[in-house]
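Below is one structure; the comments refer to it alone.
Of the protein chains in this complex, one is absent; all others appear in place.
Chain nomenclature is as follows: A and B, assigned in order of appearance, with residue numbering initiated at 1 for each chain independently.
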Amino acid sequence: MSTVAERPKPITSRFDPRFEVTLYRHVGVEGAHTLEHYRARGGYRAAEKALTAMTPAQVVEEVKASGLRGRGGAGFPAGVKMSFMPPADGRQRFIVCNADESEPGSFKDRYLMEDDPHQLIEGMLVAGWAIQATIGVLYVRGEYFLAHERLRAAIAEARSAGLLGRGVFASEEAEDAPGNAGFDFDIILHRGAGAYICGEETALMNSFEGMRANPRLKPPFPAQAGVYGYPTTINNVETLCSMVHIVDRGGAWFAAMGTDDSKGTKLYQLSGAVVRPGVYEMPMGATFRELIHDLGGGPSEPAKAFIPGGSSTPMLPWSEANLDLPMDFGTMARVGSMLGTGGVIVIPEAQCMVDAMANVVRFYAHESCGKCTPCREGIGTWLPKMYQKLLAGLGTREDLALMEEMVRNLGGTAFCPLADACAMPVAASFQHFRHEYEHWVDHGAPMHPTVSRWTA
Amino acid sequence: MKVVVDGVTLDLPPGTSAIDAVFAAGSDVPYFCSQPYMSPIGACRMCLAKVGAPRRARDGSWILDEATGEPQVFWFPTLMATCTTAVMEGMVIDTRSEPVKAAQSGMIEFTLINHPLDCPVCDKGGACELQDRAYEYGEGVSRFVFDKRHQEKHHALSALITLDRERCIHCKRCVRYFEEVPGDEVLDFIERGGHTYIGTLEDGLPSNFTGNITDICPVGALLDTTSRFRGRNWEYHHTETTSLDDASGSAIVVDGRTGRIERIKAGHHPQINKSWIDDGTRFGHEYAGAPDRLRRPLVRSNGRLVETDWADAMGYVAARLAELSGKEVGIALRADATLEEGVAARALADHLGSGQLDHAPRPAGGVIAAAGHARLEELAVAGAILVVGDVTEEVPIVDLRIKDALRGVTPPRLFEHGAPIADLRLKERMPRRSGLLTVAAPVRVDLMRHAGRAAVYPAGGELGLFRALNALADGAGADGGREVDPAVLGMPLEAGVATVDALRRAETAVVVLGGWVLASADATQAALHFCRLVGAKPMPIGPMANSYGLELTGVLPSHARYAYAGMLASAKALVLSQLDPAVDSVVAERLAALELLVVHSSFLTATARLAHVVLPATTGYEKDGTVVNLEGRMLPVRAAPVDAGEARDFGGLVKAYGEAVGQRLEGRSVKGARRWLKKSLGVDLDALPPLGAWAPSKRVQARVAISVHPAAARGGALRVPTMVRAEVLDRNPHLRAATGGPALRLHPDDASRLGLRAGDEVTVTVGGVPRRLVVRPSESVPPGLVTVPATPEEPVGLVPVDLARIAVERHALEVA
Partner (left out) sequence: MELPTLRPFFEDKPELLQEILDRYPPYGRRSALMPLLWEVQRAERHVSEARLREIADIVGVTATEAKGAMSFYGTFHQHPVGRFHLQVCRTLSCKLAGADELYRFLVEETGLVAGETDAEGLFSLQSVECLGSCGTAPVLQVNDAYHERVTRSRCRALLAEMREGREPPPTRERGGDNVSREKAARFAAAAPAVAPGAASAAVPIAVSAAAAGSDRDPEEGGVA
């Protein structure tokens, strides 16, 4: 009883004096991407600690204790994922960084890689040590050219400094200290070429292996058969960067931030009709209000909805109650949406919702890999054409019913979650903004006609 | 494991897929992307069903349903693709409830969105999986009102296969087939999402096994060009029979209509060819319908061949034979004649008192029918294989069975519904264990791509090769290998040693002996000795469909000098069935002076033109009978209803002869022949089980023909096996277009020295036989060697001729 009273209140606000920007501390600083800059500020201290003073199992335990959940959208507990790796048996093992950030509304990983590439390299080193993987694969989306170049330079610097390659942090004394012989670890930097589906972990592996990027069957899971068929763990950029600080300051420090089911500091993104769009690092459990109003300056015009976590997450109507919701995985699931990557998009009142959803549907149609029938035909062809028909003023009430049924047929029937990522948001737009669809049907015109949005 | 499907309880082995459980229970779910013998991928989403399973509590006991006391069924949160779901203990599968029905009709509707309404003009109509499933599981009306995706509709992937891209439903069976079965990755998806289409950058789909995709394509996207627009599926008469194109005994289905053969499809034999056939077998039927088929008997009258009837023709034959001593009459069948035809030939020879009876081609090695041969199923699970020859051309199905062994795919357990629809052991892009395969040949052959070790030995050097291998097996390699010359081996010594070791260590080891080995009795004996040394089973490849059977039933000369070559040289009269020795001008001269030449043939060949009597012969599609494949398996041949005029098989010829001389000779009818065969083989061929039956193994004393022992030379003209029989290639226009015609292959340096360019048409005369061929320079052929296609008259083997002495006459381009 007394322990409960003594436990300090978790940090769930950016404005809590105990909170400091950690992941983004170097982002935006000129010259921050160099090894010199990074090391001068404690860089690679965590990796050294992990490799010389902790066993791999201890690192995994620390990550588990931190409560870190994957930051790429799925929110799977990172420590648990690492523990899925089979015991080392002599076969090659891989740690893969999924830097294929392509979810509309997400742009946090890009600045991390451009301005603080060493943090990611250190994160891969730590994670590689934890799962005893000697090869890291860093799959960067093809369009992120600057990030790729910065990473390439940083990897070269790290190699020259002995922070990558053979015997990282090999020590000369203490024969039975962990990490005496050092850890052989290096990174393969691989550039993607423009396909959102490569953000799906098994499709990423197929793409990396030089094949068409269709997703794979699971099971087997990557831990059993991943890259080239070998045991593999795949993590998002932010997840790996978080591990650096978890090792440096302890899992408990991380777990002191956030809510019961979502711990730590997280990079939230804000875009759409807001005054100050951008990436904001906040403890998990902070509210949408804090992000949108306090940090983001509020909507730049009257808003009617916001997407909580990237275009794959069902939108929430703009309301005081919804703004007060904490941004964590559990809450979002409870209200029928998802936290995803935390990419919040504010949709203004003056934007026709049908037009906005047509834009989103066209995205998924373009990105569908074509492997399975419902996504290739339903999302690739049918749904976009239904929106075109509506937006040409030719839609009927039956069409609306058909779209809703189509979306139901897509849910849970496709090979991978891309179909759901399109269908669920469409369903939410019908749930909350059916009147705008009906307006198109009844009047052949939008409730909110197109306004100019481009700045002179 | 206990599995309940729609209320039916089954006991199934672990690893069974849910879709096979569904079918084993007698239920049904639709599917397009699954295909027996190929990996399941869960792409089409048609086979979705409601699946649940009990769960265990922490203490290992089942969590019980409080109401019933039975293990509680926890339904999976979404419908599961049954093709990629493995059964679990206590799994419950429901294929009948509303959500499943809604998903099925929804998926049909999605599948039909971009599928063109081509049924009235589509060759697949009536045999189309999409039509059937749409009828069974769809709503009947599509609500898609927009313009469908437009793609190319008549894309010639090759001369043999037409692709209609609009009809493709992206099941990926064709792409997976090429990677998984022959290992020739010639098709792939291009672009992504709704724009995806099937395409290739390999001109003409270079693979011997392309036609199988027309069988497995569930819709009319991939079509057999030889039968395009020839008929509707429900009009075709289907005859299940055995292919006589090679010694594999592959099961085929002959589709015909109004007395014509229009199409060959693969039949299913799980132990021989599974559900695959090679392109030569599939597309090589057009010759049977060629306009110059012989339909009536011909008799020479006043120097010209005139049509007559069987009675008249055989009357003439009987009269002439009566004037001759029977001993001077030679009878020869082609080696793809049926057992029953062989019985008829024996009966005729016995009646005439002639010991000059033979079948051709018949390799000098003489071990086709012997005990201890490896079976195809053993080959498919062998732990080490040595191939000496070009099986991809000689008996293509052997190539596919070898590839099964490379993937480590053991034959699946068969359900009542056949081979598993979704065998979860099969995955896309499985690794190949090339280390278990060594391929040796006098030229580079395609199978070497998949082999861990490849040996190109000197042409004609099969004896040297096996002597070297025997030396290595005796330990010669261990002491520095000074007794073994790598040049004779065709590969480095280490590779030879590794080959020997692999064969020794394997539980099942097979040595495949192609025609080049069997052409030499010495080489064959050395090969068999090698097999004994390393504990491997031989698999000799007989030259034609019934080499095994005709040897087994003694269609053989009473003395070596009466063998085929001998009778051509010395008999006074000849009865030849489907053989054409007059292509050799020297032989032609002799034949022209015979007392009596009777030719039984489907076409008016050069030999037929010299004959006194020509009798129309049925092709392999038009007779009932039995053949014995290279494994020693007796297989049924069934006649398709083809209008071939008055053509008969050899039994019919003997029957007509018997009628002319007033004798009832054995084998004049298939039934009669089978009575004889039952006595001599102890097998009732009228009651062959569906998968055939093993021929009794006999020690056969082969009367060896004079075998040529060419000194192993790097130079000469090598006769090579070809998948498509050279003698029918001209009458199979699609295959001819696809293969570019029978080829003269030689090294590019030799080609330029001889002034030859790719595509030149030349006449090549080797050993007195002129052949019209197309020049194809190739790095696979060592310098100094040319290859020409083998024929039954000129079987595989080396003619050691100086390259410069091979007469090559280029044909001038005819300007119209």
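As a working rule, a residue touches a chain if its C-beta (ideal position, glycine included) is under 8 Å from a C-beta of that chain, and two chains touch if they have at least 3 such contacts.
If you're wondering where the values come from, they're calculated on a predicted model, not measured in any experiment.
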- Query: With respect to the chain omitted from the figure, which of A:S311, A:T373 or A:T413 is a touching residue?
  - Reply: A:S311
- Options A:R41, A:K218, A:R397 or A:R434, residue touching the unrepresented chain: A:R41
- Message: Going by the contact rule already stated, which one of A:R71, A:R93, A:R110 or A:R376 would touch the omitted chain in the full complex?
- Response: A:R110
- Given the contact definition stated above, which residue among A:F169, A:Y280, A:W318 or A:Y387 touches the chain not shown here? A:Y280
- Contacts of chain A with the absent chain, listed as residue ranges: 21, 24-31, 33-34, 36-37, 40-41, 92, 101-107, 109-111, 115, 135, 141-146, 149-150, 152-154, 157, 188-196, 207-213, 227-228, 267, 269-281, 295-297, 300, 307, 311, 343, 345, 347-348, 351, 356, 359-360, 363, 366-367, 369, 452-456
- Task: Could you please point out the chain B residues that touch the chain left off the display?
- Result: 185-192, 199-202
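Keep in mind that, in the parts below, only the chains that are shown with their structure count from here on.
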- Item | Computed distance of Cα centres, chain B from chain A, in Å | 54
- Message: Considering only the defined contacts, which chain A positions touch chain B in the complex?
- Response: 195, 212, 217, 365-374, 376-378, 380-382, 385, 389, 402, 409, 412-415
- Once bound in the complex, which stretches of chain B touch chain A? 41-46, 48, 77-79, 81, 84, 102-103, 106-107, 109-111, 113-114, 143-144, 146, 149, 169-170, 172, 188-189, 191-196
